[in-house]
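Just passing along the structure, written as structure tokens.
The excerpt is restricted to a subset of chains, each kept in its original location.
We just call them A, B and C in the order they show up, numbering each chain from 1.
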Amino acid sequence: MRIQRVARDLVATEQVAGLGFTSLQVVEDDRGNVEVATDPVGTKPGDFVFTIATSAARYAAGNAAITTDLTIGGIIDHWSEERWRS
Amino acid sequence: MRIQRVARDLVATEQVAGLGFTSLQVVEDDRGNVEVATDPVGTKPGDFVFTIATSAARYAAGNAAITTDLTIGGIIDHWSEERWRS
Amino acid sequence: MRIQRVARDLVATEQVAGLGFTSLQVVEDDRGNVEVATDPVGTKPGDFVFTIATSAARYAAGNAAITTDLTIGGIIDHWSEERWRS
């Protein structure tokens, strides 16, 4: 799982049915690259989170039928930008 | 999921049966790298989209028997080239 | 799915049973990196193809029991080296 920071939510009026009403967040890594993750946890911008990829992302979204490849797995306690690299 | 832009459609007269009649789009990222995605949404060139990879791509294509590893999940509202990097 | 070019076939006298008698091709990307793909399409060196990775590769090979992680999905019409980058 990777460590990313929540940047903001993402709105896509036209999307596939398989995502249902799942909240989508733009997450970024320590180099500023952005990706999109489903959010069953309820995060807010600035939260440091760990994200779950591949088939486990579907299960972590709460329902294996949700068609995601990246899901926020939790909000990390006591993380900061300096800890991104050991 | 990643954020990509639709470049143009892709034509492959000889292809595996598992893709059926699914539309294929060439999508590019913020560095100009191109990939190919199945498109159940109905996008057009220039649309900013998020794409779904790995096993979820098959389900997102509308039918788990479709043999794709990348499917367009939705068209992003209010995205532009500047937002590709936070 | 990625866009690659067929370089030549690959011969491996000792291999796992799960690949059966599937043809194997060495494919290369626009930077010259090589990988190996199963080929249910019947390609020849120089063909520009799109390749299917992860679990969909097994299904695209014609039989989910084939133990591959990369399968040639089709031969692209009208592609050339210049189009590899948009």
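List of remarks:
As a convention for this text, a residue touches a chain if its C-beta (ideal position, glycine included) is under 8 Å from a C-beta of that chain, and two chains touch if they have at least 3 such contacts.
Treat the numbers as computed from the prediction; the structure is a model and nothing was measured.
Shown chains number 3; the total number of identical copies in the complete complex of this file is 5.
The working rule: only the chains that are shown with their structure count from here on.
In this structure chain A contacts its sequence twin chain B using mostly different residue numbers, the overlap staying below half. The rotation that brings the Cα trace of chain A onto that of chain C spans 145°, given to the nearest 5. Separating the centre of chain A from that of chain B, both taken as means of CA atoms, is a distance of 19 Å. Residue positions of chain A touching 2 or more other chains, listed in rising order: 54-55. The residues of chain C lying in touch with chain B in their complex are 1-3, 40-42, 50, 52-57, 59-60, 62, 71-78, 83-86. On the chain A side of its complex with chain B, the touching residues are 7, 10-16, 18-19, 24, 26, 28, 32-37, 53-55, 57-58, 65, 67-70.
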